[in-house]
Structures are given as structure tokens and as C-alpha cells.
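Only one protein chain is missing; all other protein chains are in place.
And then subunit A:
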């Protein structure tokens, strides 16, 4: 104990000596002015610190508080109502991150070159993350329901009417063709495709488009059921479809290869998306690359989802995001989802007029043509069960659902080739 006290005493003496020395010098220089200098420095330091705080910078951008509220609301929706939590929690947190007011010029913000967030945002700006997400989707999707009943693929094409109707609507509202194309893709109900296309066609609107696309995807269980009940009469909702046939392994392996060749030859602009989607599926179905498929559908897609969610969220800085254009985009997005759902449903009813007996389809599955996988298929199953508790439509709905993914990627490629 004695040793400890001695050591502590020596150290504190050495520490205080430097102040005494400094104090003498200050005293020699200006006498009583030394105390003033210290106070001056302290107040200056505190003032600088205050200027660096979010509270001070909030005075310049009070709108950031609104966006922080939006971010908190997303997190609330995800946790309380389980609406796409894997997307809304990172996006909500990103929205909060992007709207914390800060002093510019110190490589902090997402739009400041050289900042950490800016580096992470590079993957969004250059459209790197969406194809990687598609790789994971391909590796986790079972296309057997589609292979067993390929005619359901047409419903995926029918639902893409949402994309082109919104494109038309956005053009009529005064957006440039490129911006209209990027906004239109919200109707595809496919987040990665929306980000991919908007990063190429209208980078300035990407934040609003991505947030609109993901928000409406999360709200699929709210948006779709009323439209389904409105368009499909009760007796048609009761139609039972025959079970899909068993699909051989060879067919499953051939599907990604043929799909890749055909779709990319038709729409090469969508090569990064379609190529990765079918590549991921080939990893899964080939049966010899299970390790790669496992990484693609688990670790990799999770990492990319985190990065994508947080950076897309952070890109919604109030001064960039809170504009009338964003409001228009949100309005158009809602309409496009409704049009896409209605398009699929009407086409399913139309198909039924040409189909006989056992081959008739339950028109509810038309709503799954929007590519919000697997949410819209789940909504169809839920609605089917409401009409008939023994009618399971999930497997049938997965066919138009996954073809919707292909359809929206093809549509994105077409828009790119027309508008780039």
C-alpha cells in the first residue's frame, strides 16, 4: 500500500509540474491574462463542439426530424406488424442515420465523397448490390411449380402492365422519359430491379423510388386483398386447381440454362439481373455446388441486404428527399401496385375462358404475378383459404410469382434499352 501511495504521489507531482511551468510562462507573458486565455479556449472549444452537434445543425435542416420520424415508423411497422422486417429494419435505421444533422465537409454524410457511407453507397449507385441479391434469390427459389405448369408464366407477364401504366402516368405528370421509366419499375414490385434501373436511369430519384418500392412491397398484404375481392367473384375464388406434376431433376437443371439463354438474348440490358438469378438457381439445382448455393442464399444475400437497406435508407436525406417529386413517386407507386395486381387478376379470368374442366385456374393466383416474392403468393394462399379452408393455392401462386421476377427483370432491360 505504501509503495502504491508513493508511486501515485510521484506521478501526480510530475503531472502538476507541467501546469506550474505553463502557468509561470503565461504569468510572465501577460500576468492575470492567463486565466482569461484558458476560459477563452474552453468557451471556443465548447462552441466548436456545439457547432458539431446534431442539435445545432438541426436548426439548418429541421425537415430531418420528419425523416427521422419516418425511419422510426418503418422500424415500428417491421417490429410490431412484421411487415418485411428484414428490409424495413435496415432501411428504417438507414433513414435515421442519413438524417442525423451534421457539419458538412468532414466526410461524414452519404453524399460526401470519401465518407464510409459513400463507399458503401457505391454498390447502390453502380447497381452492384441488386444482381447479388438476385443471385441469392435464384439460389433459394424453387421453380418446380413454374416448370410443371408453364402456362402460368403468362400471368407474370400480365402483371407487368403496372410497370408500363406507371411509365405512362409518370410521363403525363411531367417526368422525363428516363425518370418515368425508373418510376414505372415500382409497379414490378421488385426492390432490387427498381434500384438497378433507377441507378442507371434516374440516380437523383433512386432514394424515393427504392423507399416507395420497398414500402409497397411490405404493404402487399394490405394493398392486394381488397382488389382481389373486388375483381374475383366468390364462385371463382373456390376453384380448385389440380396438383402440379412432379418435375424431374433434368428439367430443373435445364430451366436456368434455357431461361438464361432465352431471356438474356431477348433483353441483354437485364443481363446482370437475369444472369445472376439463373446462375443462382443453377447453383441450387445442379446438386454439385451446394456450398456455393448455400453461401449465395444465406450469408451473401444477408450481407448485401444489410448494406443495401442501410445505404438506401441513408440516401433519403431530407434536403434530397422531401420534394414534391417524391410525393408524386409515392402516389404513382401505389397506383402501379394496384394496376399490376388488377392486371394479373383480369388476365387470370381471361385465361379461364379458354381453359376447360380440370385445367381451369383459380384467378386469385393472378395477383401473384407482381414479383413481390413470396409475399404476394402468401396473400393469395391466405385469400384462397378464406374462401375455402381446404383450397391451398400457395404452390400454384408461386409459379406466376417467380415468373413475375423474370418478367420485371425483362421489362427493366427493355426500358433500359429504350431509354439509355
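The rule we apply is simple: a contact is a pair of C-beta atoms (placed from the backbone, for glycine too) under 8 Å apart; a residue touches a chain by one contact, two chains touch by 3 or more; residues count from 1.
We adopt the following convention: contacts and distances are computed from a predicted model.
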| item | value |
| --- | --- |
| Per UniProt, the name of the complex member that is left out, chosen from "Ring-1,2-phenylacetyl-CoA epoxidase subunit PaaA", "Spore germination protein KC", "OadG family protein" or "Peptide ABC transporter ATP-binding protein" | "OadG family protein" |
| Residue of A:259, A:366 or A:384 in touch with the missing chain, whole complex considered | A:259 |
| Among A:171, A:286 or A:323, residue touching the chain not depicted | A:171 |
| Of A:67, A:157 or A:195, the residue in touch with the unshown chain | A:157 |
| Sole contact to the chain not displayed, among A:204, A:248 or A:298 | A:248 |
| Hidden partner chain, touching residue among A:213, A:365 or A:411 | A:411 |
| Subunit A, residues in touch with the chain not shown (by the definition above) | 1, 3, 146-148, 150-151, 153-154, 156-158, 160-161, 163-165, 167-169, 171-173, 177, 180-181, 243-246, 248, 250-251, 254-255, 258-259, 262-263, 266-267, 395, 403, 406-407, 410-411, 414-415, 418-419 |
